[in-house]
Structures are given as structure tokens and as C-alpha cells.
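Read through the structure below, which is laid out as C-alpha cells, and then see the notes.
All protein chains but one are shown in place.
So, subunit A:
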Amino acid sequence: MIGGLFIYNHKGEVLISRVYRDDIGRNAVDAFRVNVIHARQQVRSPVTNIARTSFFHVKRANIWLAAVTKQNVNAAMVFEFLYKMCDVMTAYFGKISEENIKNNFVLIYELLDEILDFGYPQNSETGALKTFITQQGIKGQHQTKEEQSQITSQVTGQIGWRREGIKYRRNELFLDVLESVNLLMSPQGQVLSAHVSGRVVMKSYLSGMPECKFGMNDKIVIDKQGKGGTTDEAGKSELGGSSGKQSIAIDDCTFHQCVRLSKFDSERSISFIPPDGEYELMRYRTTKDIILPFRVIPLVREVGRTKLEVKVVIKSNFKPSLLAQKIEVRIPTPLNTSGVQVICMKGKAKYKASENAIVWKIKRMAGMKESQISAEIELLPTNDKKKWARPPISMNFEVPFAPSGLKVRYLKVFESKLNYSDHDVIKWVRYIGRSGIYETRC
């Protein structure tokens, strides 16, 4: 199991050091600093073995988090734990930075003592932790016996992510379908790979211990219901942009630990008791029938050894009534670029020498439109034999629909003990499609 946990700043100074196992000596702290943080060559693996001691590290901004062990631990678990620890810290004091860590080091030690025992991760749900690890550190004394046992049963219980007795005057929930669409396209416009990785993020403000059921246009479910398609007909045009797909094929999905997995496995229904506040209900991935919101058509021509002509056309491919936002096209330029002239029909384009790229920004663009940029790049003559690698043109954008075609069909709330019903809950649904790694080779 995890033998110790260290946090360093960018210089390699230790901010937090907690050793759980006897086999990890003080010199392990220095070994990591010397061999990884100060290493002459950048370390090429997130797992490093130094003198029979294994170090797992992740970096958040300038901060290094390292877990140390001498045993054959579950490596996936260690990384999941490190991420989880970042989440917990962020939930407690915001951004992970040297200043925040120094300001909260007592809290961090307290958390580390609670969520990692002898190197075994324990309950690390912020909701539960916040009931008894507080920044004031005084809550412990003023609790009644009932409160105390409520805390312990929540921390260890089956529903470790929610406490009893939550009350809201207005029962409300927000559902965001956030998708990132990834594309790799050849210069000729052939899709080399495309997939959508989506997340359903929920903010729930519900009283009591509500039982929820979530439904979407999952192909397997729809097909099972037989001719369910006719009832969905009306909702077809509701979802902008999508070409009226009734159901989508989900390649795979994963769920927050509140979802009953065995029920999903047997009936494919998603039922759960939600945590309070914001959390990620599910993640999913689709690869079939993806709506690619933009198409990039590059044209690069080398004019002699010192000049390059670039023309890039982008076409929006969704309903004209919808607007894409925050569009950014990044056209890489060779390292020996000396000057760039750009002409674009829409938006603003700039050559950024420090980033070796022309960045073209468009605030808004409706569907079924196209726009163009052309640039002349002057090059310095070089002796470098190696040709310019021509990195792909990448794109960023945000569209108000789900490129996978996913639709929320329902989210039902049942709470038998309290007197509110599914109808009383105010529900909000929103779809946002963003670009993931959206690249076209040129």
C-alpha cells in the first residue's frame, strides 16, 4: 500500500510530508526531488523506480504530488487516490497552489490522516468529510451523541455520499450534458478517428433521501421498448442541430458510485440516491453517428524555400438557428517564421510568435455558414536538414447541443417519506458541446 505522501512546490521544497509505512525513510523525500523534480532530462513516466522504491506523481500547476511505496501496490488505485486528493483539497480551499497549501497545511494533515490509513484509502467523499473535518476544528466538541453517530454512520455507511436530514424549501435540480467532441481528420477530409466523451453533471438541491431515476435515448433501452420511437417523434425537432436521431449507441459508460451498477447491468436502468450539490453522475463515450460541428479544410503551399501560403476554410455543420461560440482556430507555423500576413473574412486573426501559430478567433458563428482565412508566411532560410513536422491545425469551440445526439428523456425523483412529488421538483436541462482535441492534419 501507499507508504508515504509528499507535496512539493516547483523548486522541489517539501510542503507536506506524511509517512505511513516504516519502510519509507526520510531520504525518499530527497530521492524524488533529485531524480524527478531536478532531473536533467524530463522524466518520461509518471511512475519512477528509484532504489527499489516506487514513486507515483501527478502535477497540478506548479505543485508536485508524489505517493511512495516499496510494495506491489495497485497502481491505478494510487493515481485515482492522488486525483481524489486534489479534488478534496480543491473542495476545501480552492485552487491547488503553493500559497493555498501552506495556508492550509494543518487541514491537509488532518485530511491525510482521515482519508489514508496505513496507506489504505478510506472514504474520501467531500460531502462526508466536511461534516467532521472543518477548518475551525472545534466542531468535534459541541456535537451531541446523535450527531456523532450520524457522522460515523455516514462515513462508513452504504450511502456515504449523502447525509440524512437535508431540507430545501424549493426542490430543484440542474442537469448539464457536457460533451467534448474529438476529431482527427486527414488533409483530404477523411475522418481518421472521432469520438465524443460526455459527462452528465448534476446539481441537486433535494430534500430528504430522494430516489432518482435517469433516462436517456440509449439505443439499447429504446430498442427494448419496441416501438418507443413514435412517442419520441415530437421531441425530434426539440434538440437543435441533431438530425433527429431517436437513439444513440453508447460505446461505454461509467457511473458515480451512487448509481446501482448491478441494476444497470441487468436492466440498464440508472437509479440512485444523489449526493447533495454538484457531482458527476456519469461519463460516456460514443463513436457512431457523431455530428461534427465544424469542418476544417486546409491548404498549405510551399513557395520556394522561404515562403509558405496557407489557406484554411471552416464550415459550420449544424442547424442555422443555432450559434456556436468561442471559436478559435490555431494554425501552426514553422519555427523559422520571420513574418506573417493574414487576411480573414470574419473574426480576428493574429500571428503569435511565442506560440508558433496563427490564432484566429471568431466570437459567434451560426450553423451552415463558412469562413476563410489566408496567410502568407515568410521564412528565414535555415540549414536544418529536417523538414518542418507540420503539426495539425486545431480548433476550439462551444455549441449548444450534444454532438453525440444524446437526449435526456426523464429524471424522476421519488421521496416517499417527505411530502413532495416528482412534479414539484423544478428541473433544468442544458446541453453544451465543446471541442476536445479537434484536429485536422495539413
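The rule we apply is simple: a residue touches a chain if its C-beta (ideal position, glycine included) is under 8 Å from a C-beta of that chain, and two chains touch if they have at least 3 such contacts; residues count from 1.
Definition applied: contacts and distances are computed from a predicted model.
K.L.:
Per UniProt, what's the omitted chain called: "Auxin-responsive protein", "AP complex subunit beta", "Serine/threonine-protein phosphatase 2A 55 kDa regulatory subunit B" or "AP complex subunit sigma"?
P.N.:
"AP complex subunit beta"
K.L.:
Can you work out which residue in A:280, A:328, A:398 or A:422 touches the chain that's missing from view?
P.N.:
In the complete complex, the chain left out is touched by residue A:280.
K.L.:
Taking the entire complex into account, which one of A:118, A:410 or A:428 touches the absent chain?
P.N.:
Final answer for the missing-chain contact: A:118.
K.L.:
Among A:105, A:414 or A:428, choose the residue that contacts the chain missing from this document, as touch is defined above.
P.N.:
A:105
K.L.:
In the complete complex, the non-displayed chain touches which residues of subunit A?
P.N.:
Contacting residues on subunit A, toward the hidden partner: 1, 13-17, 19-23, 26, 29, 44-47, 49, 52, 54, 56-58, 69-77, 79-83, 93, 99, 102-107, 109-110, 113, 117-118, 120-125, 132, 135-138, 140-141, 143, 145, 148-149, 151-153, 155-158, 160, 184, 186, 192-193, 195, 197, 251-257, 260-262, 264-265, 280, 282-283, 285, 385-387, 389-392, 394, 437, 439, 441.
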